[in-house]
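One protein chain omitted, others in place.
Up next is chain A:
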Amino acid sequence: MGARVRKLVSAVVLFGVVAGGTAWFLTKPEPWPASHWDGLGEPDIANGEQVFWAGGCTSCHAAPKSEGDAKLVLTGGLPLKSPFGTFHVPNISPDDTAGIGGWTLAEFGDAMTRGVGKKGEHLYPSFPYGSYARLTPKDINDLWGFLKTLPKSANVAAPHDLPFPFNIRLSLGGWKLLFFTDKPRVTVDTSNPKIARGQYLVEGPGHCGECHTPRNALGGFETAEWLAGAPNPEGEGRIPNITPGSKSIGGWSESDIANYLETGFTPDFDSAGGSMVEVQQNMAKLPASDREAIAAYLKAVPAKESQATER
């Protein structure tokens, strides 16, 4: 024996190293180069607050059932049940140890737009960085400035409770390779500034697609069915189709949609329900022009028939 077997073995080992290395290279966490976050200057706190409400941060990061000023204490802890296990939302208050007070702008920005944590680890997409990836560096800087003005909370949120293999963060690199993108979700007339603003709000901070778009078995979006409605990720029922092809919302005018986002009432005075109640309350804090932009975009996206499973 000798030479031949040794040759074979070393070929196999070499192949393994190359394949492993390639896989690692393709799936390693990819923060922006540090210069991406340079030169942004003093944050515009007022704009940061608008990004905060558009992003719905409080709905997951404040203690459940918070009202009023309690919505600004981002204590974490909400359990998010999913087919992959239970995620526990972290404390993102400016507390130095329990929260993210010790983070830099670059670390915060990379978490928001690249799904990379402070230790350089992949973050789970239960945190919707797949949408937040579209935020401009200016909005990130402003939001970061606003978050630092909020009260500190010393609450230590529980770690995620995920079964194997979902507890292996490395595997998220593969998920990102398959599904992560900061490109537009659909083609709309972006020469119209209102629609362009709506696209930014819906596909970016608003992260509407996270619930309103169906997902495949691996949790990636079925991109051809953008905003066409999906099973409720939190349990019973369905999240409605909000494209112009929707049997319910498709018939609404732009002002109906904007009014719904402001007041929580549909044109026939039904009200928002489920998780949309909090979303609507956040949207109500945006300038009217932003709600109108969202409405314009929702009328501009490709019409999709509601899926057969929808009753």
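Going forward, a residue touches a chain if its C-beta (ideal position, glycine included) is under 8 Å from a C-beta of that chain, and two chains touch if they have at least 3 such contacts; residues count from 1.
As a working rule, contacts and distances are computed from a predicted model.
Missing from the rendering is one chain, named in UniProt as "Cytochrome c556" (options: "Phosphoribosylformylglycinamidine synthase subunit PurS", "Cytochrome c556", "Peroxidase-related enzyme" or "Methionine biosynthesis protein MetW").
Residue A:264 is the one among A:56, A:198 or A:264 that touches the chain not shown. The hidden chain makes contact, of the residues A:239, A:258 or A:300, with A:239.
Listed by residue number, the positions of chain A touching the unshown chain are 232, 236-240, 263-265, 268-275, 277-278, 280-281, 310-311.
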